[in-house]
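All protein chains but one are shown in place.
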Amino acid sequence: MKGITFLNPGDPVDQYLLIKQMTKGVTTAGKPFLTLIFQDRSGDIEAKLWDAGDEEERKYQPQTIVKVAGDIHNYRGKNQLRLKQIRPASAQDNVKMGDFLETAPLSVEEMSEELTQYIFEMKNPVIQRITRHLLKKYQKPFMEFPAATKNHHEFVSGLAYHVVSMLRMAKFLVEQYPSLNKDLLYAGIILHDMGKVKELSAAVSATYTIEGNLLGHISIMVNEIAEAAKELEIDSEEVLLLQHMILSHHGKAEWGSPKPPMLMEAEMLHYIDNIDAKMIMMDRVISRTNSGEYTERVFALENRSFYRPHMYDQDKS
Amino acid sequence: MKGITFLNPGDPVDQYLLIKQMTKGVTTAGKPFLTLIFQDRSGDIEAKLWDAGDEEERKYQPQTIVKVAGDIHNYRGKNQLRLKQIRPASAQDNVKMGDFLETAPLSVEEMSEELTQYIFEMKNPVIQRITRHLLKKYQKPFMEFPAATKNHHEFVSGLAYHVVSMLRMAKFLVEQYPSLNKDLLYAGIILHDMGKVKELSAAVSATYTIEGNLLGHISIMVNEIAEAAKELEIDSEEVLLLQHMILSHHGKAEWGSPKPPMLMEAEMLHYIDNIDAKMIMMDRVISRTNSGEYTERVFALENRSFYRPHMYDQDKS
Amino acid sequence: MKGITFLNPGDPVDQYLLIKQMTKGVTTAGKPFLTLIFQDRSGDIEAKLWDAGDEEERKYQPQTIVKVAGDIHNYRGKNQLRLKQIRPASAQDNVKMGDFLETAPLSVEEMSEELTQYIFEMKNPVIQRITRHLLKKYQKPFMEFPAATKNHHEFVSGLAYHVVSMLRMAKFLVEQYPSLNKDLLYAGIILHDMGKVKELSAAVSATYTIEGNLLGHISIMVNEIAEAAKELEIDSEEVLLLQHMILSHHGKAEWGSPKPPMLMEAEMLHYIDNIDAKMIMMDRVISRTNSGEYTERVFALENRSFYRPHMYDQDKS
Amino acid sequence: MKGITFLNPGDPVDQYLLIKQMTKGVTTAGKPFLTLIFQDRSGDIEAKLWDAGDEEERKYQPQTIVKVAGDIHNYRGKNQLRLKQIRPASAQDNVKMGDFLETAPLSVEEMSEELTQYIFEMKNPVIQRITRHLLKKYQKPFMEFPAATKNHHEFVSGLAYHVVSMLRMAKFLVEQYPSLNKDLLYAGIILHDMGKVKELSAAVSATYTIEGNLLGHISIMVNEIAEAAKELEIDSEEVLLLQHMILSHHGKAEWGSPKPPMLMEAEMLHYIDNIDAKMIMMDRVISRTNSGEYTERVFALENRSFYRPHMYDQDKS
Amino acid sequence: MKGITFLNPGDPVDQYLLIKQMTKGVTTAGKPFLTLIFQDRSGDIEAKLWDAGDEEERKYQPQTIVKVAGDIHNYRGKNQLRLKQIRPASAQDNVKMGDFLETAPLSVEEMSEELTQYIFEMKNPVIQRITRHLLKKYQKPFMEFPAATKNHHEFVSGLAYHVVSMLRMAKFLVEQYPSLNKDLLYAGIILHDMGKVKELSAAVSATYTIEGNLLGHISIMVNEIAEAAKELEIDSEEVLLLQHMILSHHGKAEWGSPKPPMLMEAEMLHYIDNIDAKMIMMDRVISRTNSGEYTERVFALENRSFYRPHMYDQDKS
Partner (left out) sequence: MKGITFLNPGDPVDQYLLIKQMTKGVTTAGKPFLTLIFQDRSGDIEAKLWDAGDEEERKYQPQTIVKVAGDIHNYRGKNQLRLKQIRPASAQDNVKMGDFLETAPLSVEEMSEELTQYIFEMKNPVIQRITRHLLKKYQKPFMEFPAATKNHHEFVSGLAYHVVSMLRMAKFLVEQYPSLNKDLLYAGIILHDMGKVKELSAAVSATYTIEGNLLGHISIMVNEIAEAAKELEIDSEEVLLLQHMILSHHGKAEWGSPKPPMLMEAEMLHYIDNIDAKMIMMDRVISRTNSGEYTERVFALENRSFYRPHMYDQDKS
């Protein structure tokens, strides 16, 4: 079945979906309704459930799987699902939440193995030990969490997938620019966003924790490295270097890094992070756009819209 | 004897001074000379030592006390000392380095006692214990270090004096605005710049340490609070609140705070820090300016110069 | 009775309220309705009056006191009042507008007396005379006007209350930093926003006057000082100093001050003004927030939301 | 004789010049010298007077006319005058200061007459009376002062010449855009910089007065209009409009206007002021540049340098 | 008949209008409706057509002329047309699209003649030939296109009218500032926005072409000049100068000019372009505002609103 985000206005809908978000509203005529955001693996879509009272509110909580029927229509330039029928799925329907969650294109096992390989290649024992220690400490959430709550890699295992993609790029770059220190760059990549496992609340439907809000994943992780070094009884410059890699990876003070990169590897970490995040965002909107047309505007890409050239499809044929 | 910075062009000089800084130069005619910065408690002044070879270079290292004779002249709007005689002080001269260092107007003992009193007033045991623990851990450098290497409170015990002034202001403000939490604000003030004892190298002639450069005093202190909490086996929200106070006290991302203040007390800490630093800077330049004239431009005050009104002196009489 | 802004969704409402604002609308189904903003001393709340034609429009004009019944519900994260009954109050209801207006926590008499005391303490006769002259000239509106139309001190006597709070802070600061000239700072505080009595139209439901829009309260007040000096036949530097205090009190050109502060007292006036305004804003949103939760975003505080720590309430018990 | 700024490196110099500025210096070898800035009507040029002691300092004060001999050489991309001989001019030399001052291309009489004509054309009696009153009050300095101390129109009668050029442009524009109110625009132009007669100290070698520094010519002039209206017993909207024209003529808060233009005529005043100032600056540097070359960088024109095309000279022939 | 934009709330409407834009919507009650933007020569107005299904959607496409009846009401501070009747105009109605399109105040013939005259006055044969060649090549769209899709000169022949107004201003300015090269300035004005004939899709209801989006009118026109020079076998500096005039006419990089003006004429072109665009915008909103009131905010004028003084109407009488 075609993913919900690939349907066009007029297409009928008759399938199971997961409720991602639910908000109550009142029409200008004073009647209550629900705004529901449904999702499947392809993304999400909005719908309105009119004349929905307290009972509906209880039945259609986030994380509920529902069976819906209706069709797609266009509302202010975005697709919406016009509901004709909706009911919560029951045990007999034989569907489970995992079926509706976007997930990384690689399995947790594949990614774990690949990460292990990168750590194995490190020659500096201090960097290797700290990285291994922290990866082990946060193994489970690190492999399951998204890399963000929106914009990019906001899916199950998004964080690990982002890290693996970045490591592959790093592997190429340390060959192209041999003055880069491989160990520092690899460790920086593996740890740079690991603080998100404490900044965010969960692997699915993540929100910000109090700690996440008050400290942020950067400071959380700088602390974690200090603690790891203490537990491993390490006291050498590499600890500072790793902390600096994390601290500076947003590149500029105004983007949340209290220190700008002062190591070549820190600068490169910032570039690699940026490229992988931006490519994922551009690829997603362009893949949903027809040749000769423009994508919707993407806020996180300076609100630009992108053009999908005719040659993309001509060259394939 | 009048402080070196209060002399006017034409005034003769014949006194002991401390060498603060020495730089070698070569005249455009190819001859070596030294640029010396002398200091006494009133501040510093520049001088040139012409035809100065390797021997002079060895004799006039920073931290050396010298006997100088000469006069003051004006060079590009700033006073310089024109050297006629110079020699290193010897044991018989009976002068010591402390005589030449600007120091806080309060003694270390007075300030220690006052700090103790503020901590004693705290009611929240967690905040009190962490503050006391850290103050004890870094007692000595905390009482001796400057608050910065330049701009403001850059003198012996400048950090402690800055903190005491801020606490006094805080005491007034928690009375004026009773919704402010006194403990959080007092602790935030005491700890906000304590990381400088690791960011800077020494109480006198301080430079930035590697740790100071790569992490900065904010991240250093956030780590210290985490470590203190661990040692004291404290795990409560107050730890996060204190870390946030430190993290946000520069007020904005572009000023080095990865998170903006999200607590009323954090916002107030930022204001109090700012006022005390700026007052010290303005007071210093205005006190050296004559009525009806303008101060030199102060880079850290948006490069403004300030006017000293006639009424300052009229009203006194 | 609990103030309207302290009610929670589900709470019933049955009380008198003042209409602060009324706007006509048309539902998407083409029917007219009114959006009413009611207020009592605790603040304001929005409500919709459906199917409201010309008669309702006439009856529910701003400044009308009404008796309403209904309940509170949450709409897009903000409380609204769902109207079940509404009627204009009549003479028998025995309610008056003043009952619904937020007003300063100090009476006009208390504040007048306190202001007089500060002026009495001034030693410089020129500054004292000009300040007294202008305070007398605008006595009545100065004691009744708000300090702004929104954001902070936007209540009856808000301007005078803001000034009194600032004077108390100034009293502390001139003791802490004795190089500050007390007379200049006190006079600057008293006069800094006095131009608002001409910039705004009234003490209640204030809008901007033509003069307010075209000149602004800063230029208005600079002119007033010039005129006062002329009438008092004063021609001395103090007049320029006072004008500069007013001119520069927004701190920077981009915030509306054509000259940045060039006097120590002008810089301090800017800080004190800022602190008092910001504290009032933060205090208000935090006092309406539960422990462990975040306030709504405050536009005038860089759109931040603030966290209300658990310890606020724990420490009280 | 060719103006001093039109000479090229290698050209001999033997003429009278006026000392515009004198600064003492000390060579790196410890010898005193003077840096002299000479001027004639074409502009100014720097020179060094080596081995210059107290006597030279007394003889070569600013505003002294001297006879100099030497040649032009290029120092870091700018022409300098290499002095071979210098002596103060005496009565017999029969030269006077006016011979060396750049002055407007129109005489004071011509400009006065033209100004009178523009005021005569005004139809609104209020605007006409205020403009005439103020022009009369400051007639003498207004006709003699420069428009600025540097950058543009910084010559004798520069202010009046700037105003006359702007009025001519305004005359064209009110015909092209008839919705512009001629009286308001003319009066705004005549008064916009009149405050400079109090902001600056003198027609020649002007510096900023205390009033100029603390208030600025904009606020000075807004006050003057208020005072004029009072004296003429005028109390109508036109007074506010004129004050707003002055207040907003720098266009934006960050350029010193506490209010942005809110009248069509105020916006136009800002444009006309800008064009006339910028044209004068560009014209001056381009006129001193050879075809196919670039001018020096002009700080007040965003530090740009301008290209002088070959066709300028080809088309002439 | 009064233009649609000059009607006031309550005024009845019964006339022909052109549909400029149509958008489908769904009410919060789930019913489809159309948002229609009608226009006549005075501007445009919004209306809602309730309960509008597929048939209405087909009938009321953009560019359709309709007969409407209803009245004007005010919705959130803007006038709307409340529809009571609507039908497409038929052949018998005897109305044509041109009747509803705003058009330049000068005829195409008048403007063509005036343009020819300016080109005739040029003395530099290279500049003259290139300008004439390009004007001839794009004669038809150049005389018909708007100067923009919104903000200013967005009407039929708006581009040509903008150019003619600018040329008249230039004619005055080359006389006032004779160092300006007339040929370069005239040619720059004529060509500066000619690229819009390729950037935009049509003279009416213009949208951006792919070429317009990817390259922009500036780069398009720089290419056109290169091509023209090639075809005319011209290879001289004037070609570069003309290209630079186009390239830099937005004034700054952040406004879309990859090079800032480096020619005096390029700087002036930027000023003239700006003045003519801004005057048109201000004039339009002020002409629709009553004396003593403020215009709506104009986004393209830094979101300012303008004041219409009482004297505008007093002086007329």
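For clarity, chains are labelled A, B, C, D and E in written order, and residue numbers in each chain start from 1.
Methods note: a contact is a pair of C-beta atoms (placed from the backbone, for glycine too) under 8 Å apart; a residue touches a chain by one contact, two chains touch by 3 or more.
These numbers were taken from a predicted model, which means no experiment stands behind them.
Considering the whole complex, the hidden chain is in touch with A, B, D, E.
Although one chain is not drawn, the whole complex shows that of E:Asp11, E:Glu57 or E:Glu237 it is E:Glu237 that touches it. Taking the complete complex into account, E:Leu215 is the one of E:Val26, E:Ala69, E:Leu215 or E:Leu232 that touches the chain left out. Residues 24-26, 28-30, 210, 213-214 of chain B touch the missing chain (whole complex, contact as defined above).
The omitted chain makes contact with chain D at the following residues, 25, 27-29, 31, 33, 48, 50, 73-76, 82, 292, 294, 307. Hidden from this view is one chain, which touches chain E at 210-211, 213-216, 218-219, 222-223, 226-227, 230, 237, 240-241, 243-244, 247, 253-259, 262.
Basically, only the chains that are shown with their structure count from here on.
Any chain touching chain A that also touches chain C appears here: B, E.
Minimum number of contact steps separating chain A from chain E: 1. Two copies of one chain, chain C and chain E, touch each other, and the residues they use overlap weakly: the shared fraction of interface numbers falls below half. For the pairs B-D and B-C, the count of C-beta pairs in contact is higher at B-C. Computed from the mean C-alpha positions, the centre of chain B lies at a distance of 39 Å from the centre of chain C.
The geometric centre of chain C is 45 Å away from that of chain D, both derived from CA atoms. Looking at chain D, one finds that residues 210, 213-214, 237, 241, 262 touch two or more other chains.
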